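One structure below.
Of the protein chains in this complex, one is absent; all others appear in place.
For chain A:
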Amino acid sequence: MSDPLQPPLKKNPQKRTVSPTRPPEGRSRAALGLTAAAAEGRFALQCCAECGAVQYPPRDACSTCLSTELPWRDVSPKGTLIADTFIRATTSLYFRDRLPWRTGTVQLDLGPSVICHVHGDCEKGARVVLLNRLDRAGQGVLIATPEKRTPNMQDDPQLRAMSSDPNYRRVLITDARTPNAPALAKALRTAGAAHVFVGEGETWRPYPERAALESLGVEFLPLDVTDTSSVNRMAAEYGSKVDILINNARFLRPGGVLARGDTGFARDEIEVNYLGLMRLAQAFGPAMCARTGDGVNSAVAWVNILAATSLSNSPEMGCFSASQSAARALSQSLRGEFRSAGLRVMNTYVGPTEDDWHQPLPPPKVTANALARDVIKGLTDGLEDVYCGDVAKDMADKYRRDPKVLERELTMGGEA
(Lines give C-alpha, C1' and ligand atoms only; values in the text may rest on other atoms or scores of the structure.)
Protein backbone atom coordinates (compact mmCIF):
# COMPACT_ATOMS: atom_id res chain seq x y z
CA MET A 1 0.00 0.00 0.00
CA SER A 2 1.05 3.60 -0.51
CA ASP A 3 1.62 5.83 2.47
CA PRO A 4 -1.45 7.97 2.89
CA LEU A 5 -0.85 11.52 1.80
CA GLN A 6 -0.11 13.83 4.71
CA PRO A 7 -1.62 17.31 4.89
CA PRO A 8 0.87 19.96 3.83
CA LEU A 9 2.83 21.64 6.60
CA LYS A 10 2.31 25.31 7.17
CA LYS A 11 4.45 27.11 4.64
CA ASN A 12 7.78 28.27 5.96
CA PRO A 13 8.28 31.76 4.49
CA GLN A 14 12.06 31.47 4.85
CA LYS A 15 12.27 28.43 2.60
CA ARG A 16 12.29 28.71 -1.14
CA THR A 17 9.27 27.56 -3.06
CA VAL A 18 10.28 24.77 -5.42
CA SER A 19 10.58 26.40 -8.83
CA PRO A 20 8.19 25.36 -11.54
CA THR A 21 10.06 22.89 -13.69
CA ARG A 22 8.83 20.23 -16.06
CA PRO A 23 9.99 16.85 -17.27
CA PRO A 24 11.49 16.53 -20.78
CA GLU A 25 8.78 17.64 -23.19
CA GLY A 26 10.23 17.17 -26.66
CA ARG A 27 8.27 14.68 -28.74
CA SER A 28 8.03 13.64 -32.35
CA ARG A 29 4.74 14.31 -34.07
CA ALA A 30 3.92 10.60 -34.01
CA ALA A 31 4.45 10.43 -30.24
CA LEU A 32 1.88 13.16 -29.70
CA GLY A 33 -0.73 10.49 -30.40
CA LEU A 34 0.01 9.21 -26.92
CA THR A 35 -0.55 12.69 -25.53
CA ALA A 36 -3.85 13.03 -27.38
CA ALA A 37 -5.08 9.77 -25.86
CA ALA A 38 -3.80 10.70 -22.39
CA ALA A 39 -5.69 14.01 -22.54
CA GLU A 40 -8.86 11.94 -22.53
CA GLY A 41 -7.57 9.18 -20.23
CA ARG A 42 -7.33 6.48 -22.88
CA PHE A 43 -4.56 3.89 -23.29
CA ALA A 44 -3.89 3.72 -27.00
CA LEU A 45 -1.01 2.53 -29.16
CA GLN A 46 -0.35 2.56 -32.87
CA CYS A 47 -1.60 -0.61 -34.58
CA CYS A 48 -0.61 -1.38 -38.15
CA ALA A 49 -3.69 -1.17 -40.37
CA GLU A 50 -2.24 -3.82 -42.67
CA CYS A 51 -0.54 -6.46 -40.52
CA GLY A 52 -1.95 -5.55 -37.11
CA ALA A 53 1.44 -5.29 -35.34
CA VAL A 54 1.31 -3.12 -32.24
CA GLN A 55 4.07 -0.48 -32.24
CA TYR A 56 6.04 1.19 -29.49
CA PRO A 57 7.78 3.66 -29.38
CA PRO A 58 5.55 5.58 -31.81
CA ARG A 59 6.72 5.38 -35.40
CA ASP A 60 6.05 6.58 -38.91
CA ALA A 61 6.23 3.11 -40.46
CA CYS A 62 5.38 -0.38 -39.23
CA SER A 63 8.48 -2.21 -38.00
CA THR A 64 7.00 -5.49 -39.23
CA CYS A 65 5.70 -4.70 -42.75
CA LEU A 66 6.74 -1.07 -43.45
CA SER A 67 3.15 0.08 -43.90
CA THR A 68 2.75 3.77 -43.13
CA GLU A 69 -0.87 3.32 -41.99
CA LEU A 70 -0.52 3.33 -38.21
CA PRO A 71 -3.76 4.45 -36.57
CA TRP A 72 -3.96 4.81 -32.79
CA ARG A 73 -6.32 2.30 -31.20
CA ASP A 74 -7.38 1.65 -27.64
CA VAL A 75 -5.64 -1.59 -26.65
CA SER A 76 -5.08 -3.74 -23.58
CA PRO A 77 -2.85 -1.98 -21.04
CA LYS A 78 -1.78 -5.18 -19.28
CA GLY A 79 1.72 -6.50 -18.96
CA THR A 80 4.50 -7.70 -16.67
CA LEU A 81 7.11 -5.60 -14.86
CA ILE A 82 10.32 -7.35 -15.95
CA ALA A 83 12.88 -4.86 -14.59
CA ASP A 84 12.87 -1.75 -12.46
CA THR A 85 15.19 0.82 -10.93
CA PHE A 86 15.15 3.75 -8.56
CA ILE A 87 16.84 6.66 -10.29
CA ARG A 88 18.96 8.54 -7.75
CA ALA A 89 20.87 10.86 -10.08
CA THR A 90 19.64 12.81 -13.07
CA THR A 91 20.49 16.01 -14.92
CA SER A 92 16.79 16.94 -15.25
CA LEU A 93 15.87 19.75 -12.88
CA TYR A 94 12.31 18.44 -12.60
CA PHE A 95 13.31 14.96 -11.53
CA ARG A 96 16.15 16.21 -9.31
CA ASP A 97 13.54 17.77 -7.05
CA ARG A 98 11.65 14.48 -6.86
CA LEU A 99 14.30 11.76 -6.41
CA PRO A 100 14.38 8.85 -6.07
CA TRP A 101 12.22 8.19 -9.08
CA ARG A 102 11.08 4.67 -9.95
CA THR A 103 11.25 3.60 -13.58
CA GLY A 104 10.88 0.16 -15.12
CA THR A 105 10.49 -2.01 -18.18
CA VAL A 106 7.06 -3.54 -18.78
CA GLN A 107 6.55 -6.22 -21.37
CA LEU A 108 3.05 -5.68 -22.71
CA ASP A 109 0.91 -8.75 -23.35
CA LEU A 110 0.58 -7.33 -26.87
CA GLY A 111 4.32 -7.65 -27.48
CA PRO A 112 6.27 -4.41 -27.20
CA SER A 113 8.38 -3.54 -24.16
CA VAL A 114 7.90 -0.09 -22.74
CA ILE A 115 10.02 1.98 -20.39
CA CYS A 116 7.59 3.57 -17.96
CA HIS A 117 7.10 5.19 -14.59
CA VAL A 118 6.39 2.62 -11.89
CA HIS A 119 3.90 3.00 -9.04
CA GLY A 120 5.41 2.21 -5.64
CA ASP A 121 3.01 -0.68 -5.03
CA CYS A 122 4.13 -2.70 -8.09
CA GLU A 123 6.19 -5.76 -7.19
CA LYS A 124 9.09 -6.72 -9.42
CA GLY A 125 7.97 -9.41 -11.84
CA ALA A 126 4.28 -8.78 -11.11
CA ARG A 127 1.40 -8.24 -13.45
CA VAL A 128 0.71 -4.55 -13.99
CA VAL A 129 -1.76 -2.26 -15.71
CA LEU A 130 -0.35 0.69 -17.61
CA LEU A 131 -2.08 4.04 -17.36
CA ASN A 132 -1.52 6.69 -20.00
CA ARG A 133 -1.30 9.99 -18.15
CA LEU A 134 -0.26 13.55 -18.86
CA ASP A 135 2.91 14.51 -17.02
CA ARG A 136 3.64 18.06 -15.84
CA ALA A 137 4.98 18.91 -19.29
CA GLY A 138 1.52 18.05 -20.58
CA GLN A 139 2.81 15.07 -22.53
CA GLY A 140 1.43 11.54 -22.47
CA VAL A 141 3.50 9.14 -20.36
CA LEU A 142 2.95 5.57 -19.24
CA ILE A 143 2.90 4.54 -15.59
CA ALA A 144 2.71 0.95 -14.40
CA THR A 145 0.20 0.41 -11.59
CA PRO A 146 -0.70 -2.72 -9.62
CA GLU A 147 -3.21 -5.02 -11.30
CA LYS A 148 -5.53 -4.77 -8.28
CA ARG A 149 -6.20 -1.50 -6.50
CA THR A 150 -4.12 -0.99 -3.37
CA PRO A 151 -4.92 1.19 -0.35
CA ASN A 152 -4.22 4.90 -0.92
CA MET A 153 -3.06 4.04 -4.40
CA GLN A 154 -3.75 7.57 -5.67
CA ASP A 155 -1.35 8.99 -3.05
CA ASP A 156 1.75 7.45 -4.65
CA PRO A 157 3.91 10.54 -5.30
CA GLN A 158 4.64 9.64 -8.92
CA LEU A 159 1.01 8.93 -9.76
CA ARG A 160 -0.07 12.09 -7.97
CA ALA A 161 2.46 14.10 -9.99
CA MET A 162 0.52 13.03 -13.09
CA SER A 163 -2.88 13.94 -11.70
CA SER A 164 -4.66 17.11 -10.59
CA ASP A 165 -6.06 15.36 -7.51
CA PRO A 166 -8.09 17.78 -5.32
CA ASN A 167 -7.11 15.94 -2.12
CA TYR A 168 -5.56 18.51 0.30
CA ARG A 169 -5.82 21.20 -2.36
CA ARG A 170 -7.61 24.56 -2.18
CA VAL A 171 -10.16 25.21 -4.86
CA LEU A 172 -11.85 28.37 -6.12
CA ILE A 173 -15.26 28.01 -7.78
CA THR A 174 -15.69 31.33 -9.53
CA ASP A 175 -19.46 31.77 -9.49
CA ALA A 176 -21.70 30.82 -6.55
CA ARG A 177 -24.82 31.72 -8.52
CA THR A 178 -24.39 29.11 -11.25
CA PRO A 179 -26.72 26.23 -10.32
CA ASN A 180 -23.88 23.67 -10.39
CA ALA A 181 -21.89 25.46 -7.64
CA PRO A 182 -23.26 23.48 -4.64
CA ALA A 183 -22.75 20.12 -6.39
CA LEU A 184 -19.17 21.06 -7.32
CA ALA A 185 -18.41 22.24 -3.79
CA LYS A 186 -19.84 19.07 -2.25
CA ALA A 187 -17.94 16.77 -4.61
CA LEU A 188 -14.68 18.64 -3.93
CA ARG A 189 -15.23 18.29 -0.19
CA THR A 190 -15.80 14.55 -0.62
CA ALA A 191 -12.64 14.32 -2.73
CA GLY A 192 -10.63 15.78 0.13
CA ALA A 193 -10.26 19.40 -0.95
CA ALA A 194 -8.73 21.30 1.98
CA HIS A 195 -10.66 24.48 1.35
CA VAL A 196 -13.33 25.60 -1.08
CA PHE A 197 -13.63 29.28 -1.99
CA VAL A 198 -16.71 30.39 -3.89
CA GLY A 199 -16.81 33.66 -5.80
CA GLU A 200 -19.96 35.68 -5.31
CA GLY A 201 -20.92 38.70 -7.41
CA GLU A 202 -23.53 41.26 -6.43
CA THR A 203 -23.48 40.00 -2.86
CA TRP A 204 -26.58 41.96 -1.91
CA ARG A 205 -28.75 39.96 -4.31
CA PRO A 206 -30.21 36.70 -2.83
CA TYR A 207 -30.08 33.40 -4.79
CA PRO A 208 -31.32 29.87 -4.06
CA GLU A 209 -27.88 28.11 -3.99
CA ARG A 210 -26.61 30.24 -1.11
CA ALA A 211 -28.08 28.05 1.69
CA ALA A 212 -26.69 24.83 0.25
CA LEU A 213 -23.24 26.39 -0.12
CA GLU A 214 -23.33 27.73 3.42
CA SER A 215 -24.08 24.26 4.77
CA LEU A 216 -20.97 22.94 2.97
CA GLY A 217 -18.70 25.28 4.90
CA VAL A 218 -17.30 27.08 1.87
CA GLU A 219 -15.71 30.51 2.10
CA PHE A 220 -17.49 33.21 0.09
CA LEU A 221 -15.32 35.74 -1.70
CA PRO A 222 -16.76 38.84 -3.36
CA LEU A 223 -15.87 38.21 -7.00
CA ASP A 224 -17.49 39.49 -10.14
CA VAL A 225 -15.84 38.16 -13.31
CA THR A 226 -17.16 41.13 -15.31
CA ASP A 227 -15.37 43.58 -13.04
CA THR A 228 -11.60 43.74 -13.59
CA SER A 229 -10.84 45.45 -10.30
CA SER A 230 -12.93 42.92 -8.37
CA VAL A 231 -11.04 40.05 -10.01
CA ASN A 232 -7.66 41.71 -9.44
CA ARG A 233 -8.48 42.45 -5.79
CA MET A 234 -9.39 38.83 -5.08
CA ALA A 235 -6.36 37.50 -6.95
CA ALA A 236 -4.05 39.78 -5.00
CA GLU A 237 -5.43 38.47 -1.74
CA TYR A 238 -6.15 34.81 -2.55
CA GLY A 239 -4.20 34.05 -5.73
CA SER A 240 -1.41 32.28 -3.88
CA LYS A 241 -3.94 30.12 -2.01
CA VAL A 242 -5.71 28.76 -5.07
CA ASP A 243 -4.44 25.36 -6.22
CA ILE A 244 -7.34 24.55 -8.54
CA LEU A 245 -9.55 27.16 -10.19
CA ILE A 246 -12.91 26.05 -11.57
CA ASN A 247 -14.44 28.67 -13.79
CA ASN A 248 -18.15 27.90 -13.81
CA ALA A 249 -19.28 31.50 -14.41
CA ARG A 250 -21.77 31.49 -17.22
CA PHE A 251 -24.21 33.87 -18.92
CA LEU A 252 -26.68 32.10 -21.16
CA ARG A 253 -29.72 33.09 -23.21
CA PRO A 254 -31.20 30.90 -25.94
CA GLY A 255 -31.36 31.67 -29.60
CA GLY A 256 -29.33 32.18 -32.71
CA VAL A 257 -28.54 35.38 -34.55
CA LEU A 258 -31.95 36.02 -36.13
CA ALA A 259 -33.90 35.01 -33.03
CA ARG A 260 -32.41 37.99 -31.25
CA GLY A 261 -33.21 41.52 -32.22
CA ASP A 262 -29.93 43.01 -31.07
CA THR A 263 -26.49 42.29 -29.65
CA GLY A 264 -27.37 43.02 -26.01
CA PHE A 265 -27.30 39.46 -24.66
CA ALA A 266 -24.35 38.58 -26.85
CA ARG A 267 -22.43 41.41 -25.21
CA ASP A 268 -23.21 39.91 -21.77
CA GLU A 269 -22.24 36.44 -22.95
CA ILE A 270 -18.88 37.68 -24.19
CA GLU A 271 -18.42 39.76 -21.04
CA VAL A 272 -18.90 36.79 -18.70
CA ASN A 273 -17.98 33.74 -20.74
CA TYR A 274 -15.02 35.06 -22.71
CA LEU A 275 -13.69 38.24 -21.11
CA GLY A 276 -14.47 36.82 -17.66
CA LEU A 277 -12.13 33.90 -18.38
CA MET A 278 -9.51 36.28 -19.67
CA ARG A 279 -9.72 38.49 -16.55
CA LEU A 280 -9.47 35.48 -14.27
CA ALA A 281 -6.49 34.13 -16.17
CA GLN A 282 -4.67 37.45 -16.17
CA ALA A 283 -5.26 37.89 -12.45
CA PHE A 284 -4.90 34.35 -11.04
CA GLY A 285 -2.73 32.73 -13.74
CA PRO A 286 0.67 34.17 -12.77
CA ALA A 287 0.28 33.32 -9.07
CA MET A 288 -0.82 29.78 -9.87
CA CYS A 289 2.01 29.31 -12.39
CA ALA A 290 4.53 30.31 -9.73
CA ARG A 291 3.32 27.57 -7.38
CA THR A 292 3.19 24.45 -9.54
CA GLY A 293 6.14 22.87 -7.70
CA ASP A 294 4.94 23.76 -4.24
CA GLY A 295 4.57 20.33 -2.64
CA VAL A 296 1.38 18.53 -1.64
CA ASN A 297 -0.84 21.53 -2.31
CA SER A 298 0.90 22.85 -5.39
CA ALA A 299 -1.16 24.76 -7.93
CA VAL A 300 -2.19 22.12 -10.42
CA ALA A 301 -5.19 22.80 -12.65
CA TRP A 302 -7.39 25.38 -14.29
CA VAL A 303 -10.85 24.04 -15.10
CA ASN A 304 -13.19 25.53 -17.69
CA ILE A 305 -16.76 24.34 -17.97
CA LEU A 306 -17.82 24.77 -21.58
CA ALA A 307 -20.87 23.86 -23.63
CA ALA A 308 -20.28 20.90 -25.95
CA THR A 309 -21.65 23.15 -28.70
CA SER A 310 -18.41 25.12 -28.43
CA LEU A 311 -17.06 22.33 -30.68
CA SER A 312 -19.67 22.92 -33.37
CA ASN A 313 -22.59 25.33 -33.20
CA SER A 314 -26.33 25.13 -33.83
CA PRO A 315 -29.03 27.85 -33.83
CA GLU A 316 -30.83 26.77 -30.62
CA MET A 317 -28.11 28.33 -28.47
CA GLY A 318 -26.22 29.89 -31.37
CA CYS A 319 -25.07 33.17 -29.83
CA PHE A 320 -24.24 31.63 -26.43
CA SER A 321 -22.30 28.80 -28.06
CA ALA A 322 -20.28 31.31 -30.04
CA SER A 323 -19.07 32.81 -26.74
CA GLN A 324 -18.25 29.27 -25.61
CA SER A 325 -16.23 28.72 -28.78
CA ALA A 326 -14.36 31.92 -28.01
CA ALA A 327 -13.65 30.68 -24.49
CA ARG A 328 -12.51 27.33 -25.87
CA ALA A 329 -10.14 29.04 -28.28
CA LEU A 330 -8.81 31.14 -25.40
CA SER A 331 -8.26 28.01 -23.33
CA GLN A 332 -5.99 26.65 -26.07
CA SER A 333 -3.90 29.79 -25.87
CA LEU A 334 -3.82 29.42 -22.07
CA ARG A 335 -2.57 25.86 -22.43
CA GLY A 336 0.37 27.21 -24.36
CA GLU A 337 0.93 30.01 -21.85
CA PHE A 338 0.61 27.81 -18.73
CA ARG A 339 2.67 25.02 -20.30
CA SER A 340 6.07 26.18 -19.14
CA ALA A 341 4.84 26.13 -15.54
CA GLY A 342 3.12 22.77 -15.84
CA LEU A 343 -0.30 24.19 -14.90
CA ARG A 344 -2.95 22.07 -16.60
CA VAL A 345 -6.02 23.48 -18.34
CA MET A 346 -8.88 21.00 -18.14
CA ASN A 347 -11.86 21.71 -20.34
CA THR A 348 -15.08 20.01 -19.35
CA TYR A 349 -17.51 19.92 -22.24
CA VAL A 350 -21.11 19.50 -21.15
CA GLY A 351 -24.23 18.74 -23.12
CA PRO A 352 -27.50 20.52 -22.26
CA THR A 353 -27.70 20.88 -18.50
CA GLU A 354 -30.72 20.27 -16.31
CA ASP A 355 -31.69 23.91 -15.71
CA ASP A 356 -34.25 26.56 -16.70
CA TRP A 357 -32.44 27.82 -19.77
CA HIS A 358 -32.22 24.37 -21.35
CA GLN A 359 -35.82 23.54 -20.59
CA PRO A 360 -36.92 23.63 -24.27
CA LEU A 361 -34.26 21.10 -25.30
CA PRO A 362 -35.02 17.34 -25.24
CA PRO A 363 -33.23 14.94 -22.86
CA PRO A 364 -30.72 13.48 -22.08
CA LYS A 365 -29.48 16.35 -19.92
CA VAL A 366 -26.62 16.63 -17.52
CA THR A 367 -27.42 17.04 -13.83
CA ALA A 368 -25.23 19.16 -11.60
CA ASN A 369 -24.16 16.05 -9.70
CA ALA A 370 -23.10 14.27 -12.90
CA LEU A 371 -21.07 17.30 -13.93
CA ALA A 372 -19.41 17.50 -10.51
CA ARG A 373 -18.59 13.79 -10.62
CA ASP A 374 -16.95 14.08 -14.04
CA VAL A 375 -14.95 17.15 -13.01
CA ILE A 376 -13.56 15.31 -9.97
CA LYS A 377 -12.80 12.23 -12.04
CA GLY A 378 -11.07 14.36 -14.64
CA LEU A 379 -8.96 16.06 -11.99
CA THR A 380 -8.09 12.77 -10.30
CA ASP A 381 -7.02 11.27 -13.63
CA GLY A 382 -5.21 14.43 -14.68
CA LEU A 383 -7.20 14.84 -17.88
CA GLU A 384 -7.20 17.79 -20.24
CA ASP A 385 -10.50 17.15 -22.00
CA VAL A 386 -13.59 15.74 -20.30
CA TYR A 387 -16.80 15.08 -22.16
CA CYS A 388 -19.66 15.10 -19.69
CA GLY A 389 -22.95 13.45 -20.53
CA ASP A 390 -24.12 11.44 -23.51
CA VAL A 391 -24.71 14.43 -25.75
CA ALA A 392 -21.17 15.75 -25.26
CA LYS A 393 -19.60 12.31 -25.77
CA ASP A 394 -21.65 11.78 -28.90
CA MET A 395 -20.66 15.17 -30.23
CA ALA A 396 -16.96 14.57 -29.48
CA ASP A 397 -17.07 11.26 -31.36
CA LYS A 398 -18.72 12.91 -34.36
CA TYR A 399 -16.32 15.86 -34.22
CA ARG A 400 -13.36 13.50 -34.32
CA ARG A 401 -14.89 11.51 -37.17
CA ASP A 402 -15.72 14.46 -39.43
CA PRO A 403 -16.29 18.06 -38.28
CA LYS A 404 -18.11 19.01 -41.48
CA VAL A 405 -20.60 16.16 -41.19
CA LEU A 406 -21.27 17.17 -37.59
CA GLU A 407 -21.76 20.79 -38.60
CA ARG A 408 -24.37 19.83 -41.17
CA GLU A 409 -26.16 17.54 -38.73
CA LEU A 410 -26.36 20.33 -36.17
CA THR A 411 -27.58 22.94 -38.65
CA MET A 412 -30.32 20.99 -40.44
CA GLY A 413 -32.99 22.34 -38.13
CA GLY A 414 -34.43 18.96 -37.25
CA GLU A 415 -35.66 18.22 -40.78
CA ALA A 416 -33.66 15.03 -41.16
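FYI, contacts are C-beta pairs under 8 Å (C-beta built on N, C-alpha and C of every residue); 3 or more make two chains touch, one makes a residue touch a chain; residues count from 1.
Methods note: contacts and distances are computed from a predicted model.
Q: For the chain that is missing from this picture, which UniProt protein name fits: "ABC transporter permease subunit", "Alpha-E domain-containing protein", "Formate hydrogenlyase" or "Thiolase family protein"?
A: UniProt lists the chain that is not shown as "Thiolase family protein".
Q: With the full complex in mind, choose from A:41, A:58, A:276 or A:389 the residue touching the hidden chain.
A: Residue touching the chain left out of view: A:58.
Q: Sort through A:137, A:181, A:194 or A:383 and give me the one touching the missing partner chain.
A: In the complete complex, the chain left out is touched by residue A:137.
Q: For a quick check of understanding: of A:17, A:105 or A:232, which residue touches the chain that isn't displayed?
A: Of the listed residues, the one touching the omitted chain is A:105.
Q: Counting contacts across the full complex, list the positions on chain A that touch the omitted chain.
A: Interface with the chain not displayed, on the chain A side: 23-28, 30-31, 56-58, 63, 82-92, 94-95, 101, 103-105, 107, 111, 113-117, 124-125, 135, 137, 139, 141.
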